[in-house]
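Omission of a single protein chain aside, the complex is shown with its protein chains in their original locations.
As written, the chains take the letters A and B, and residue 1 is the first residue of each chain.
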Amino acid sequence: MHLSESVSTGFFFLAPWLVFAPITGLLINAIFGKYFSEKVVGTVASLASGAAFVVSVLLAYSVSLNHGEVVRWQFAEWIHVGTLQLDWTFRMDSLSTTMMLVVSGVGTLIHIYAIGYMHEDVRFKHEEGRFTRFFIFLNLFIAAMMILVSGDSYMMLFVGWEGVGLCSFLLIGFWYEFDTLGRSSWANSNAAKKAFITNRVGDFGFLIAGFLMFWYLGSFQFDEVFKAAPAIAESAPWVIVAITLFMLVGVAGKSAQIPLYIWLPDAMAGPTPVSALIHAATMVTAGVYLVTRSAAIYTLVPQAQYIVAMVGAGTALFAATIAVGQYDIKKVLAYSTISQLGFMVAAVGMGAYVAGMFHLITHAFFKALLFLSAGSVILGLERGHHAHAHHAAHDDHGKGKKKEEKNHGHEEEHGEVFDPGDMRNMGGLRKTMPVTFWLYMIGTLALAGIFPFAGFWSKDEILLDASLHFPSVYWQLTIAAFFTAFYMGRQIWMVFFGEARSDAAKHAEESPKVMTVPLMVLAVLSVVGGALNLPFEGFHNLGHWLGHTIGEVEGLPLNLQVAGISTALALLAILISWFLYGRNPLKAGQIDPLKKPLGFVFTGMENKWFVDEGYFAVIINPFKKISAFLADVIDWRFWHDFVHDTVILGTYNWLSEIALNKYADQKGIDAFANWLGTATQSVSATLRKLQNGFVRSYALSVLLGVVLILGYLIFK
Amino acid sequence: MNSVPVDYYVLLSAILFTIGAMGVLIRRNPLIIFMSIELMLNAANLVFVAYASVFKSFSGQIFVFFVIAVAAAEVAVGLALIVQIFKAKKNINIDELNSLKG
Partner (left out) sequence: MNSDLIVFIVLAIVSIATALGMVFSRNAVYSALFLVLNFITVAVFYLLLGAPFIAMSQVTVYAGAIMVLFLFVIMLLGAESISSTSDLPWQKPLAFTLALVLVVESIYLIVSRAQMDRVITAPDASINTVENLREMALTLYSQYLLPFEITSILLLVAMVGAIVLTKQEKAG
């Protein structure tokens, strides 16, 4: 364990607690969880996450004390084989501490929220025992994410990368035997598998990039790689291009870009705190962090940067169009996340690392806020649904309707299953859930990029950078911003305004304080978060802070034209959405007003442009066919039945039965052995005749012997 | 020179011996067989005495002395046996004594 020489002050020795505080929390809950009440379990987990946050604050402070110099702290040796020297080293610089703060800060708030959310969720699903498990997995996620952001080499980053992928799988498939509506199904576990496998495809790209890096640059450690890269960029530029593009594959997997974004909407099957923490605020930003960290490499290859930017911009626009046609409240937010991630990836692709990180931070705030508020809405509907259903059950009981008293699952009480996340079941919730309404409004305005909320500043900076250097990216992002405002407006009108379209919405109840207070904290951050990097001289705080790590960037001043266009488009979009959804609120059962005018375009949006179906047709079904062919025909019928059974087993049986048994053994050896016996018998039968009992013949044989001996003596 | 080569005696002895042997094999009366055995013993005695005479030693004669004594003993016991067998079997065909037939 050694520190770099420049460190004299600071709390760097606390670095391992980033990882081990959540681990301790999860171990306590794992071993003693069954003795604790739910409150204690949740408090332990939140304290563990909070401890990680405190450590992050102290580390950030320490880095600032050292004027942003990098501090590397080797914690343990990992692999030392030949030229490969991998260690678990904590890297504390401005970039990693920024990520640590975001992850642990937002993470702790979500832990607290989850205490309240999961308390109700496990009761709605009649699985009270699973409460502890959720917090164990949440703490595991925090630990893995900390390993990711504090790693000093690409391989340590990858360890955390895989760890968060695992936690994503565990948490998406938390209700693994159900689907989102509570019916017994494979749907949730399939969603978890989809996430894991799609991530795996991305990890494959990451690993190839890692191998190329080690082969040509000789190391995984950040500083050594960045030092060796320029030389290779001169001599063999294709290496750097390959490394960066394979890393882009990893980013596309983890940060849900085209073509690997398909797992994120399905990941909404997990409980809402999971969607907030992992799939909005932290895990999906790992890809953006990776690109930002590798800035030194990416700046060497502008062609790769351009590809990254285009991928990001394309994803932003594509996902925004899909979000317009979604009815599930969480799916809208999921596609919104993909779209916003596209913004971030486009930003770092263009080289605007500060802008990208800025948007990452603000997006964490307001997207977590939106997701958690959506969770509040969903639970509100669930509460209303159960309150209403109890009344109905009491009424129906007298009429003798067939039902089960014990299990008040959704199916048993209604002919259809009730979906508390479907916006078509909502409406007028601003009256019954006012706190949630205002929180949601703040989040929406931040996301739509309305001045002076945080999203305005971060998105504006990206658009500014794009307008200066990458016009096509600028136009794609602007149109995506328009759609963003539109679908968020649509959501607000559909959910909170108008009349309630279902009984559950009529009886919806507000969420408890343990859920709403963390949301208020996030709301405040969404409002004032823009202060991190204002485009005015002297206020480029984040740029200055990150500049210690990724190189000084000149902070751009506010461009009124870009800002004006984006604000105007956002307001226009909200206005149009009010025309369509707000002025004449939808009634129950009414189809979406966009369906008729847009026709097949809206159908495409509704069905996410049939991308999943396309994947199934092109990749998955042929793959299944090939593997079925390989398994059934090649492996089973050919290899097993034919080669093994017929050829090998048959030959062996023939050999042992016919050749060896019948011929060699029976006819050969047995015959010989039996012949020995019968020969002995016949010889003895013959010789027995000598013993005829007559003395005279014995005497004769004596005389014969004498004669023979004499003859021998004569002839000797 | 009145002398007989000793080999004549040996030859005579051999012939007598062979005749005795033939008698043992041919006859079925055990008494005759016994007598043939005595004849064979006699033939051997003859050779002993012949060589005792050649080498001027008494050892040969003494040996014959013993042979005669033993022959006497043997005859006594043997005849007793034959008598007992006759009492058991009621005839003295030696071929009747074949119960050791294997």
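To be clear about the criterion, a residue touches a chain if its C-beta (ideal position, glycine included) is under 8 Å from a C-beta of that chain, and two chains touch if they have at least 3 such contacts.
Small disclaimer: the values here were computed from a predicted structure and weren't measured.
S.K.: What does the interface between subunit A and the hidden chain look like in terms of residue numbers?
M.R.: 692, 694, 696-697, 700, 703-704, 706-707, 710-711, 713-714
S.K.: Using the document's contact rule, name the residues of subunit B that touch the chain not shown here.
M.R.: Interface with the chain not displayed, on the subunit B side: 1-12, 14-16, 18-23, 25-29, 31-32, 34-36, 38-39, 42, 45-46, 49-50, 52-54, 58-59, 61-62, 64-66, 68-77, 79-84, 86, 91-93, 95, 98.
Going forward, only the chains that are shown with their structure count from here on.
S.K.: Spell out the residues on subunit B that touch subunit A in their complex, using ranges where they run on.
M.R.: Those in contact with subunit A are residues 21, 24-25, 28, 94-95, 97-102.
S.K.: Which residues of subunit A touch subunit B in the complex?
M.R.: By the definition above, subunit A touches subunit B via 688, 690-696, 699-700, 703.
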